[in-house]
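Every protein chain except one is present and positioned as in the full complex.
Presenting subunit A:
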Amino acid sequence: MSDTIIENAKSHLRNIQVTVVSQGAEAIIFQTTQHPYLPSSISTSSESLKFIIKYRPPKTYRHRTLDQQLTKHRTISEARILQKLTNIAEVNAPSLIAIDSRNGILWMEHIGYELANKDISSLKNWLWQFNHDESKALTNEVQDTLRAVGRQIGELHKNDLVHGDLTSSNIILSENSKAFLIDFGLSSQSTLNEDKAVDLYVLERAILSTHPLYSYEYNKWLLEGYSSVFSGKQETKLKEILRRYEDVRLRGRKRSMLG
């Protein structure tokens, strides 16, 4: 199954050497050292010489026309979110390089580095390095990092964008230990406190299941960072979001369908 997807992707990416980074239900992520249109001698925005290709393969169980429309729409809306994020200086996100919306291809800047164990520097992998060693798992460095991540999410919400799939593997730490949010595939614009609260709840659950040993501290620090970016007038907004967050925690991510 995934072999045919890769063959499919390669037919749209002729002469591009790609390696699979990860695969989700919706898309497959490749990495390459080839920029689509800049010669390799020229350094781009970051010094990294790697690029990410997100490919949404056709879904054969859907009607062809509908499938093409959905793929196109989703690719474009993800790119639009990245465009919006360029204008929000406070939020770190990969920059857009190119889109081929018809074929469901999105080219982005590569973020992150290899940890000592060769894994990519996602928050998840970074935190997992310290597993079972409390002296390392709860240091000031970890605390600062999680607060920085919290601030990123706070800034995102302040600008009325929700991520839609916040997990510790969708947060990447860069070499200069800045936190980047990635994967805006489920992201959207929203002014609703409900959506923001759900975002926080999804993250809380993700931390709970991915980092169960220290989830209490981790969530506390994330929320501290999150709250710290709301100041002055925005504090009322923060209170409303946090109140809603409590509600969501009691009932879960989905609203009751009864009545």
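Here is the rule we go by: a residue touches a chain if its C-beta (ideal position, glycine included) is under 8 Å from a C-beta of that chain, and two chains touch if they have at least 3 such contacts; residues count from 1.
Just so we're on the same page, contacts and distances are computed from a predicted model.
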The complex's invisible chain, by UniProt name, from "Protein UXT homolog isoform X1", "ER membrane protein complex subunit 2", "EKC/KEOPS complex subunit CGI121" or "UDP-N-acetylglucosamine transferase subunit ALG13": "EKC/KEOPS complex subunit CGI121"
Selected from A:71, A:101 or A:122 as touching the chain missing from the view: A:101
Selected residue (touches chain absent from view) among A:9, A:28, A:52 or A:79: A:79
Residues in subunit A touching the chain absent from view: 13-16, 34, 36-39, 41-42, 44-45, 76, 79-80, 82-83, 86-87, 95-103
